[in-house]
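In this view, the complex is presented without one of its protein chains, the others remaining in place.
Going in written order, the chains are labelled A and B, and every chain counts its residues from 1.
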Amino acid sequence: MRSKSTQPPVATVLSRTLRSLMLASAFGVAGAALAAPVKVGLALDISGPFAALGAEARAGFALGIKQLGGKLGGQPVEFVQADMAGSPDQAKQLVDRMIQRDKIDLFSGPIGSNIALAVGPTLFAAKVPYLSSNAGPSQFAGAQCNAYFFGTAYQNDQFHEAAGKFAQDRGFKKMVMIAPNYPAGKDALGGAKRQFKGQVADELYTKLGQIDYAAELAQIRAAKPDSIYFFLPGAMGINFIKQFVGAGLSKDITLVTSGFSADEDVIGAVGEPMLGLFNTSHWAHDLDNAANKAFVDAFKKEYNGRYPSVYAAQAYDVILAMDAAVKQAGGNAQNREAVIAALKKANYASTRGSFKYANNHYPIENFYLRVIGKDAQGKITNKTVSTLLTNYGDTYSDKCPMK
Amino acid sequence: MKARFVLPLVLLVALAAFPLVAPLFGMEFYIGFVRRVLIMALAAASLNFILGFGGMVALGHAGFIGVGAYTVVAFADAGVMSAWVLWPMAALVAGLVAALIGTVALRTRGVYFIMTTLAFAQMLYFIAVSLRKYGGDDGYTLPARPELGLGIDLANESTFYWVVLVLVALALGWMHRATRSRFGHALMGIRDNETRMRALGYAVFRIQLVAFAIAGAVAGLAGALLAGGNGFISPGAMHWTQSATLVVMVVIGGLGRSWGGPVGAAVWLLLEEVLKQYSEYWHLPLGLLLIAVALWAPKGLAALSRKKKAVAA
Partner (left out) sequence: MTGILFLEQLLNGLGFGLMLFLLAAGLTLVFGIMDVLNLAHGSLFMSGAYVAAQAHQQSGSFVAAIALAVLVTVVVAALLEVLLMRQLYKRDHLAQVLATFGVILVADDIVKMIWGPSPVMAPTPAALSGPIEIIDGLPYPAYRLVILGAGVLVALALYLLVNHTRVGMRVRAGASDRPMAELMGVHVGRIFNGVFLLGAALAALAGALMGPIVAVQVGMGEQILIPALVVLVIGGIGSVRGAFVAALLVGLVDTIGRAFLPMLLRATLPPATAADLGPLFAEVAMYALMVVVLIFRPSGLFSARA
């Protein structure tokens, strides 16, 4: 504590403070004339139940960021990345921090729909556009749709409606359905049931992140279905498929799934037992359009020759969408109205080919049937078989009041 | 003015001034942080009431925080947003639950008491996880801040902060008075020598139960403020590691010292925040600190500086 004799007189202190305040505001004004760096918040699944999928998404984000030289729309960008461990609690705290302390202009990252639902309201209230690199909860598709949310990837139910249609067309009669007990899981089985008209012998909900399926497999054995529809993304699916085979059930029961449990991450871990598995997706690495070819080639070069998964493709798309939107908003990411309008137009070259949103900011896109086989080099991967649904929207868009 | 009032008063003024000063340094985000520290200080103080002053090693206190928070959720879900209902009800329900749990748990002693309080807290945790209506594992987002009326807008960060500050200060003051009362002295007596107190004719079980219920109620209030402030609550707030963290805060701050709870909460949360800036491996130094405190300062940091009073260990 300084003694009275060394303290400067009050007047000097006041004038010094005033001077520094004036300088600061002068810089502030000058600073606004130069574009402030765009701040993008990415809340990632580095640990937690979706860690492996989060790693895929990170690969996609990183490739997009690298290709654009760390810029969006020509503006310098600061990416604020952090782990929220797949926990809605931590994600909420992280997003609060990103909004209040880091003052982000755009947001993306979470894999899980439960996270999206937890952090969405805060982002919308703060007028920060949230582009989803994966989650597509039905809650944001209908009555609770919001101008600041963009389901850039897909709406959850779509994947499963496509798969349900496939199962129906294939003639399966008795199916057991299994999914984790969280928003996307419920969307999944709801969607599948909408299109599959056969008998649903059992509807099993498991714990998110569950690895041990002994109880459920015993149940399935007792129910004697001809098919199983499962939505178990990431490690959950890997373990389920392995244990399914390990329990001797693959002899009599066919697995049907959405692309989430049949993509590169699962194939890499399970391998041969997956040959012949049919699955549905809105994207495949052999989709025939220029943007996708360039993306797949760049990805293979960057990541040791491995194919990208749907999560990587979606994350990459988000970066492209952000880039186009900032450019079309005149480089000013703080002008949220302009950014929203630009995002809505979706005027960029997506890896899925032509891309447009419905009124509720969820995509209208094609869904393809894929099957797991071997490529020319003998690597096990997905092959697109046919288009199941063309320009398919979602079931909730008419409940959304937005135009 | 007595000397021992000066420090708390200065602290109160400084805390009250914080929301006004913070924007000057671009630290608006930290208003919410200090608010959370205040709330956890309250929770830790309520645990100190039974742990430090009562000698009851309860490893399930976060459960009562959760009860308070989910009471707010239940009312908010039903459309009631008045703070005048939410906060007292949170404290009431939490206090009742604590009383119920206490009637069973307080029949045990030692490690069995620890395990029983832990078990009940885990039951509360799993009940919260199974409540799909209130989000279950994914948590519940509150539609808005509670309403206080009287022209006070709790959606304003600074206003909410001041309301929290007032409530916490009042609650801490009240608990401090309680420890100095006859009841408080009886409680401490039971902590030091239960057999003697029983022989002297004190209703040991009843005193401990009342203390346990009070602690639960105050923790419930803290939970209500926590949920209201964050706008979000999930069962994770009731996980047993949170209860363990509360015990840690109390021990670090000073068992049985009036300031033990707040000091411990502040130290722990500040350290966590600072360490997080430097490294993602911030658990490690905190863990080492705990080991150090357990080995060399088991009565907490507050006890290190003060001269030891003649209190039995």
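Please note the rule applied: contacts are C-beta pairs under 8 Å (C-beta built on N, C-alpha and C of every residue); 3 or more make two chains touch, one makes a residue touch a chain.
Fair warning: this is a prediction, and the values are worked out from it, not measured in the lab.
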{"item": "Contact set of the excluded chain (shown chains only)", "value": "A, B"}
{"item": "Residue touching the undisplayed chain, where the options are B:F5, B:F25 or B:Y281", "value": "B:Y281"}
{"item": "Contacting the left-out chain in the complete assembly, out of A:K71, A:K242, A:K293 or A:K344", "value": "A:K242"}
{"item": "Interface residues of chain B (partner: the chain not displayed)", "value": "57, 59, 104, 107-108, 110-112, 114-116, 118-120, 122-123, 126-127, 129-130, 132, 136, 240-241, 244, 247-248, 251, 280-284, 286-291, 293-295, 298, 313"}
{"item": "Touch residues of chain A, complete complex, unshown partner", "value": "46-47, 49, 51-52, 54-55, 83, 85, 181, 186, 202-207, 209, 211-212, 214-215, 218-219, 221-222, 235, 238-239, 242-243, 245-248, 269"}
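Criterion: only the chains that are shown with their structure count from here on.
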{"item": "Complex contacts: residues of chain B adjacent to chain A", "value": "28-29, 32, 136-139, 141, 230-232, 234, 236-237, 280"}
{"item": "Chain A to chain B touching residues, read off their complex", "value": "83, 87-89, 92-93, 96-97, 100-101, 114, 117-118, 121-122, 181-183, 208"}
